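Okay, here's the structure, questions in a sec.
Apart from one protein chain that is not included, each protein chain of the complex appears where it belongs.
Going by the order they are written in, the chains are A, B and C; count residues from 1 in each one.
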Amino acid sequence: MRRVGVFVCHCGLNIAGTVNIKEITDAASKTPDVVVAADHRYLCSEPGQALIKDNIKQHRLDAIVVAACSPAMHEVTFRNVARAAGLNRYQSEIANIREQCSWVHDNIEKATEKAHVIIRQSIEKVKLNELLDPITVPVTRKALVIGGGIAGIRAALDVANSGHQVYLVEKTGSIGGRMAQLSETFPTLDCSICILGPLMVEAYRNPNIKILRLSEVEEVKGFIGNFKVKVRQAPVYVDETKCNSCAECVKVCPAEVPNEFDSDLTWRKAIYIPFAQAVPPAYVLDEKSCLGLLPQACGECKKACDKLGMSCINLDAHPETHELEVGAIISATGYEMYDAARLTEYGYGIYPDVMTSLEFERMLSASGPTSGIIRRPSDGRIPKEVVFIQCAGQREPETALAYCSKICCMYTARHAMLFHHKVPDGQAYVFYMDIRAGGKGYEEFVKRCQEEGGVLYLRGRVAKVHEEDDKLVVKGVDTLSGKTVQIHADVVVLAVGMVPSQGSRELANTLKASVDENGFFAEAHPKLRPLESATAGIFLAGAGQAPKDIPETVAQASGAASKALNLLSSPTLEREPTVARIVNEQCSGCGICVPACPFEALSMNTEKRIAEVAEALCEGCGTCVASCPSGALSLRNLTDTQIMAMIRAGSG
Amino acid sequence: MAHQISAATVTSPLLRKVERISGQNLSLCYQCGKCSATCPLAPQMDLMPHLVIRYLQLGLEQVFDAKSYWLCATCFSCETQCPRGLDVSKVCEALRTIKLRNDLRDLKIEKPSPEMPQQGLVSAFRKLSPY
Amino acid sequence: MQSYLYFPGCSLRTVARDFEDSARASARALGLELKEMQGWLCCGAVFPNVADNVMTNAGPNRILARARAESDTLVTLCAGCHNVLKRANLQAKRNAIKQEQINEFNEERYEGGLGVLHFLEVLRDRVGFSAIREAAKMPLRGLPVGAYYGCLLLRPFEEMKLDDPHRPSVLENLLFSIGCVPVDYPSRTECCGSFLGVGAPDAMALLSRNVVQAARSHGAKLLTVSCPLCKYNLEASQKQDPAASSSSEPLPVVYFTQLLGLALGVSPEDLRLSDTQLQTIRGSVKSTVESVSQP
Partner (left out) sequence: MSEPRILAFLCRWCAYAGADLAGTTRKHYDPNLISIRVTCSGRIDPSFVLKALEEGYDGVLIAGCHPGTCHYINGNYKALRRFTLLRKLLRQMGVPDERVRLEWISASESDKFVTVVNEMIENLRKLEPAIPVEPHV
């Protein structure tokens, strides 16, 4: 015989306006095992909570049901109330009579009847709840940051500066990411590498940060507080501790390939420095373009280096696997540009003077392929008329990306103004749909670009770009005047969208984190938990989670770092105890549950020939329970018996 | 006189009728103008294709006064380019259909050339006459 | 000899005999037979573009039903008919309720099961351009041709799925395989004016002239098409063009099958090529060869 108390919240008129509170409170009080039922205008308020506590003590309750708003709102609140009154916190259940009853119905009689059913269900459930306590597990107080862009660097620095060790894993030969490629940043027109460079060096010099370049996460096992990570590092042919960037190796290297840092607008050697400010400041040997590693055929770089007595180059280097133990992981994998060649109406890849915004960005950069002079890729001439097409392949659910990349309005304004600065007698045109300039100083910046740059903004889209006598004919529309327009341009710049970096989806699988419909890392809650993935202990920063600009990225990176630090600050952590449990006697040892578990929490004990649950690994989804043919598995506080009781409670 | 906008605007009988006959959801249109930019006949139209949609969104009967929807050659350029998957040619067809079903106007053809393929004549009758 | 069931359509039996005859002759030269289907009728020229129209679906569905009785594949030539039949076929697959209405109306049932192919698809996907290259005994080396797609072969893209709607290549690849030099010009997928030639000839003429001019200014010596109505519009607009007559000869328009046939060694008479067309072709092929061999 249980002693249950039922508490019904009016929530002002939110519930009381549609549900007859008196009727359901009376009905609840007559339910078997219910000792007391009471109501209050706002149960979440101090007096409301006091009412519950008083009743628990006065009636010696051993379980409570709170009929109020969704458990997403106040489940924790009322568990704490129960605990404060001396109950086990898992002896509290919520009956959601607001979001799923009073707010969605208007017939008082029907809503009252339904609220009563919902409360009955919760009573049946709470009566079968076990006494549980959170599980305590130890924490490895180190962090792993995946991705060495501005988000990863910021997050790594924040964690490291708090005294914890950080592994910063970067896929390419240098940290710096996309931000290193940019010329100036909006809205301040800071030189991008000038503000990023010092941070890169700071990360390199920080004794708590270990940078693993040319590396990728291969395997992640374990769980929050105790991850075991395997990182595969490609062969490091050039020893970064010895290399002094003398560039003798580059001079002799015979292999030339397009330089990805310059968006393939220039060439680099097979042995190269990713860019002038690269960190670690060392050369990289690109296996794919090297003329002969296996078998060694060329070796000119090594000879040149050895001649100087440096011996930094080891052509026999092998890939290495680092096994790391960390407590928290921050994923900061960033973005890449949508493939503009897929937008066939604009002729990217066919007409050399149709370029992407990132290519134009490189051209604006003083260290870029043209040393900051804007030139037409086709003939090197300085363009006079430039057309910028915003939303190229964006906000197009039927034809390309459905979403808005958020930064293009800003950088396009900047591009148009910088073009005007560099080519004063030139003319820039911008096709736009809306100008989205929300952000500190952003609207002012766009207006300034428009005014100073003499840019002609045309509200509409472009249908087609084609070549005509060494000009690009741009056919578009200005919807404000209702006229179709045609511009003979020298260069067309496509503001293509941001897409998740290649391999994000695979990494998400490895991390057991999920991605959204566009392939970006999914946050645990879009409003309230934007820095965390749904998997405990995996945090998110930067454009790998959603398109965002640099300030937002940096803010999110620091936020994710603080979340990680929160976790690393204590030697142990608590987890929800509502995990799977196995009754050994009932287990037939069939092993069906083992592959059903997505978290490898189930395994076969070969000696006893039964399955075992590793509680620390169990996330509590209950998939194994539904798969168990002998009923040996159950999910604590959501057992089959409880669900059956709830089904019955609802039907009568 | 200002066009009166009210709650009835968004459910105007005209809008509903056009949506039903064309099978298109006009609320998809966000007025980017790509249909007008791509329409080969737009330069000859008195109301740009995107404005045809806009007039309908606002329930403006004056859309029928335009000659645009008679000029639509059903080339589907707009359909191919629309980022939201709308087919403006179907909307034009719906406007023609409404007009033709209401007043049985006859297609006036200057003596067609003997070399005109049948498909041209049949298409014209199907598109521009009530039969 | 591989045989395909084939739908001619009205225009091909009257003003566009040159299209049909050249297609069947080229097919024969490639070892294919285009076997005319039984009991065909007019496809209706346009696919009903409004949602509540059942009647104009009657024609194409009767055709599909009758073709299905003979084969599982139906080949078409005219881009207009192809558009109607392919889309009617797709509708039968996608919209069961509507199909039932149509079948009741027709009292002749079509329940899918037919593949509708354009002859270009047969050439590209079944024969293959490399096989055509080998079979082209008399390649039209260096002939600069503007491939004109128009609308109905490509669009609505999601239904036709024949090629990239903005930058198609099937005609160019065919032209390559028979030695021609396809000309890239911007309006090759733009509308010729279609049926507006009947009710609004001036509107049509503006569009067609734009196509012709663009092709000419990019160096095309002739245009090739897959639709009798396109051909008529492109030719008629040039005849009526007051500006063009003084400056240059009209740009001839031929069907792609005529060029194909010529390259495969079919006689010009069997392809129904006119003297002017033939002169242009021979002139350009010859002159290009000369210009190459001169230095």
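What we mean here is this: a residue touches a chain if its C-beta (ideal position, glycine included) is under 8 Å from a C-beta of that chain, and two chains touch if they have at least 3 such contacts.
As the structure is a prediction and not an experimental result, all values here were calculated from the model.
Across the whole complex, the hidden chain's contacts among the shown chains comprise A. Within the set A:111, A:150 or A:472, the residue that contacts the chain not displayed is A:111. Per the touch definition above, the residue from A:250, A:614 or A:638 contacting the chain not shown is A:638. Those residues of chain A that touch the chain absent from the view are 70-72, 96, 98-101, 103-107, 110-111, 113-114, 117-118, 121, 509, 512, 514-517, 522, 526, 534, 578, 596, 598-599, 619-623, 625-627, 635, 638, 640, 643-644, 646-648, 650-651.
Here, only the chains that are shown with their structure count from here on.
For the pairs A-C and A-B, the count of C-beta pairs in contact is higher at A-B. Here the spacing of chain A and chain C, counted between their Cα centres, is 50 Å. For chain A, the set of residues that touch two or more other chains comprises 345, 464.
Counting partner chains per residue, chain C shows two or more touched chains at residues 165-166. In the complex of the two chains, the chain A residues touching chain B come out as 345, 391, 395-400, 433, 459-464, 475-479, 482-484. Those residues of chain C that touch chain B in the complex are listed here as 9-11, 14-16, 42, 44-46, 49-53, 56, 78, 80-81, 150-151, 154-157, 165-166, 189-191, 193-201, 203-204, 206-207, 210, 228-229, 232, 236. Against chain C, the residues of chain B that register as touching in their complex are 20-23, 40-41, 44, 70-71, 73-77, 79-80, 87, 89-90, 93-94, 97, 107-110, 112-113, 115-124, 126-128.
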